[in-house]
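Dropping a structure here in structure tokens format, bear with me for questions.
Only a single protein chain was left out; the remaining protein chains are all shown in position.
Entry: subunit A
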Amino acid sequence: MTNDLDIFVGNTTLIDEEVYQLWLDGYSVSDAVSLRLRSGILEQTGATVDVLQSDTMDHYRTFHMLERLLHTPSKLIHQLHFQIPPSRQAMLIERYYAFDEAFVREVLGKKLSKGTKKDLDDVSTKTSITLKSCRRQFDNFKRVFKVVEEMRGSLVENIQQHFLLSDRLARDYAAIVFFANSRFETGKKKLQFLTFEDFAYCAEQMIQNWTLGAVDSNVDDMDVDLDKEFLQELKELKVLITDKDLLDLHKSLVCTSLRGKISVYNEMEANFKNLSRALVNMASKLIHTKDVRDFFIDLVEKFIEPCKSDKWTLNDVRLFLTQYTTSAHTLDAFRHQALWDRYMSTIKSCLLKMYHD
């Protein structure tokens, strides 16, 4: 006797969170069944494998029907097909748009194009996340990107409004969109020690300080692109390293105030010029798209690595960057105080976030 048809329709749509997770993780019905078997569910409930199989199938069918709606979460809220209490709707959406850390690290900063999608099987092998799940996550990124790319207003708010995500998840997506748009390089070996959270934090800092929306929230509120004018102006900072006197003065100011406070004073003193050059050079080059992409590599190669090799502690770095930034204000010959602050506050936040093992 074979079952041609086996379905269950509840007045409120029945959703098993465990099965939903298995489905999201891209397991086939049979894999999901064997995973559920291993969880000992049969022993707990006294059910049989047949029951489990049919239950899993039924849930998968429901999820499959829900998926179309999940692509536009507002549709899920308004549809009349499935009666789902609001809290469950939120759970469905949140979980559908959740992503794996390992996956996002692979894709972050890449162009969300067909080409990248084709390479997902490599990502899948590398991260041991199923290809199906990779595709879902990738499509989510792309879908969010497409919707908010050209939109005015706060990036996070836009995402929240259109995809009904939690604040946290919306922030993460904002970072992903921001990275994808500017195509920051994050995949290099040297950057592997950085987590998605590090990048997301940096992205937030950059969105808050370096985009058009950061300076003028009323007009042309665009959170996605860096403020070109600002990048152009950054060239002016070069004076800090090209003017020999200014550089020396800056160094002496920093050294004086840090003496006795920083544990790596000698190393700092010896390295000051290199570090200062690195930071200022980065600023002056950010107008080039190529250098924007390499932003994080530059930060790591030119600042973090030298400091690490000299065994700076996080506190040392913090003291140094604070002093380094504020001392510039006392340089009478240096006029770009506002610009300097706008640049350095973000750099400082990013570096401090990134300075770990």
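Throughout what follows, a residue touches a chain if its C-beta (ideal position, glycine included) is under 8 Å from a C-beta of that chain, and two chains touch if they have at least 3 such contacts; residues count from 1.
To be clear about the criterion, contacts and distances are computed from a predicted model.
Missing from the rendering is one chain, named in UniProt as "C2 domain-containing protein 5" (options: "dolichyl-diphosphooligosaccharide--protein glycotransferase", "C2 domain-containing protein 5", "Integrator complex subunit 11" or "Protein YIPF"). Between the chain not shown and the residues A:21, A:54 or A:322, the one that touches is A:54.
Although one chain is not drawn, the whole complex shows that of A:6, A:101 or A:139 it is A:6 that touches it. Summarising the interface, subunit A meets the missing chain with residues 1-12, 14, 16, 45-48, 50-52, 54-55, 58, 65, 75, 78-81, 83, 85-86.
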